[in-house]
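Take this structure first; my questions come after.
Removed: one protein chain of the complex. Kept in place: all other protein chains.
Letters A, B and C mark the chains in the order given here, with residues in each chain numbered from 1 onward.
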């Protein structure tokens, strides 16, 4: 069992604390001869980077990734390509104001992992949340950028579809819009309203939850496996491993509980090209743990961060009762920055299952 | 990567098709000297068995489990105990009316795994769904009964909390009630209403979805691990691997998206015994992937089975358009029988993480 | 970590004790549409079966394998083929004379696992060695027969090349001869001498060690992986997991310690077909953990069984000093029956790495 690794054949292992000297990731199992530059990874990282609007933490991290191994100049083209060996990634931590966090060395912030890390390990790096900080997700995004290159036929996109109690109007969905607002919101009107709403949340020192939807298009039928390597199972594992996520659903998800068999059935016809065409996608592109060729649709809920200005009751390491409020630089809606992380995790799962599928199918 | 195995240290591997000669499971990693008889396993199996009321499939399976290895008489007490070697479990399939299923050899039932299994493997055992049948979950329940014995200090219970659009009234929750009705419903009033409701669904040849809630009490703080072996991550993986599950949530789950940081924070005080006491449990007993000592609370949504009498559009293996209706014996609400399965999966995850925790902590 | 599973993508999990009701194996990860009948498996099993000559244990086991899942009639050809789901194998134990073994319930046989199993688990199924019995290797042979079908282009053969102090004359090597004598000996002359020699060992109630050589021909270049999934690493793991094996070597093995770089270098030329041709094979077909296209050559040493008639000093469970001699039916040279087991293990490793190679290479 490995606590800091994810994936079967395309496998990542991360390390690093929020306020240590650096964070890093090893990407193992990437096929060779895939073009890869740090600029391609950086592009995805920049989408996740904090400090880009007033709605995300003002912590300034350049988040410049370095590729330390696993790529080499192609003997013919000179292009940097993967060599099939493990890819070492590293980001220096440049903005480490540890003094901001001194107050929480002894106090457990309610809703954070302070109490449980101490309960388990008898020690924690409290600076900025240490290992439990969302900073680790930078490495997921970096690895996800590599995963995307393994599955160029698949497009993985995500959007914020709910902020606090405010859901988007799905009729307004426009993927182009996602990059036009600081919320990754696909609904222009909702984005405008959210700006006002979240501004208020931020000013009051509060925080709010959110829902992210991730969609993969171009997924061929046949990815996944029966029983305990189901595609949706690995997706659920991937999404639930993201900080602050409390729920995951595929396709219609929890709504299917209220549906009848007639309502939930995705009927099939033969399309003009002789391929199966589904009339609807209640299943979210996965049946029996295996992709159907439809879009894979995943949603996950992120709880509001407990880093708020309102004092809450808590205790100290030594068992004294205290009130805790969190100063410092924090996101009023951590769900926003979870959007590129959700994309990365789905890309990782799909790259992994693509390799697995090749293993099983190559001989036929 | 193993397609038919689940767990890290306490690990199960299952095999068998719905209408093959038998199904089985290997339980690997169970500590030695734990008392274990087949009667104890049978007791849990009997709760899941079909044919117990008019609301579950009329397929009659005795589901008699055999323990074929891994137990031996204790040299002092003579009691049957585990020996630390792999435990082989087997259930003969006794009621195999294959003729009921002949019609689906060529036709893909919408919403079932027929299409995707064929897309992946080029072949499928179509009899009763073959490997994709919920019959495999009998082995999860059997293995879960062994897992329970590894964690005698933890109580894992589950209940059906929503059937179709009808939710229970949580104020009526009574664990005793769960075994008094055919729905594992903890709300006596709801159970009475559901009987009428599901009777109607059954008569119309339709089906309906459901939500199961699983609760583990007595979980010590410290189970789980950071990042990619989070307790909630493994729980999400476990639940999403159950047939027909489309969503999983921990604690307040998707509802946390609409909460503020103030509302979501579980405040902490010191109890009379000097231990931490949480005022609420929005987190569902898990913070940062590690158990807090509170109840672990999990919910999952099960879609309605697509085995319905209403014809739905589909295609055949050879690409012809057809209408498919499913005769044969089926459950109008497959969520009912998922209740003991959910219990078993949570017990498996908790036993697994208990062993892992011992590994990490034993040296201190 | 799984104690009773072997392999990465093509993965086996075994269960069962020597004198329990049955032994079994789950083969997971086998590609679909591969023809498979129990007769094909039985053929390999029959080569390993005890009681075939006076030189192996007189225990009579029919060793009839059953395939309980994972195969189905091909829709076009009707041939039994794999479906891609887990394959459940089972052999009933038919000859369980437990009374033969009652004497060792309390006594630790020197050189056997009695002492260490008790030290680890506090209990052991002492009947016939329980889980530590070589009976488990029947399942390796059965699984190996399936592995062979995944790699039809590779031929895996093995032979006994040393019995006690007596080595074969390599100039006499004849693969045809291997099945003409009860020792799997490729040297007709040596086989004749061994018959006399082993007859004497057997009559004196003694036992003797042996060396097995396994050779795989037709292995394509490129199987294996750098660093910790080296082909030779997995082969060493596979062979050392066989009962009583105390050493493993690849190619020239320990003899390379005495060689100079000049002597050890396998020179390369271009053959008539434009492919690389090696002048020698000191490396045993593996360089840097990856197959070179030459024959993969593996040898392993099997110690003499400690089941002998001469009393040896030992202790009991309760710490008393005793003398132990082993009556009952045993092999004077357990290395003989290890020959088909060695073949099976190499076939398993090569099938596993073939699937892995497809995963990595499929995209190019």
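As a convention for this text, contacts are C-beta pairs under 8 Å (C-beta built on N, C-alpha and C of every residue); 3 or more make two chains touch, one makes a residue touch a chain.
Please read these numbers as outputs of a predicted model, since none were measured by experiment.
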Of A:45, A:87, A:134 or A:361, the one touching the omitted chain in the full complex: A:87
Touch criterion as defined above, residue of B:14, B:85 or B:294 at the omitted chain: B:85
Residue among B:73, B:192 or B:361 that touches the chain left out of view: B:361
Absent-chain interface as seen on subunit C, which is shown: 1-6, 8-9, 14, 108, 110-113, 115-117, 119-120, 122, 131-132, 136, 162, 164-165, 201, 206-211, 221-230, 232-237, 239-241, 243, 246-270, 274, 276, 279, 282-284, 286-293, 301-308, 310, 312-315, 319-321, 335, 356-357, 360-361, 364
On subunit A, residues whose C-beta touches the chain left out of the figure: 1-5, 8-9, 11, 13-17, 20-24, 26, 28-29, 32-33, 66, 68-70, 72, 74-75, 81, 83-88, 90, 105, 120-125, 130-131, 317
Interface with the undisplayed chain - residues on subunit B: 1, 9, 29, 31-34, 84-86, 150, 226-227, 354-356, 358-364
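Basically, only the chains that are shown with their structure count from here on.
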Distance between chain centroids, defined by C-alpha means - subunit A, subunit B (Å): 27
Where subunit B and subunit C are represented by their mean Cα positions, the distance between them in whole Å: 38
Separation of subunit A from subunit C, taking each centre as the mean of its C-alpha atoms, in whole Å: 45
Where subunit C touches two or more other chains, by residue: 1, 9, 29, 32-33, 84-86
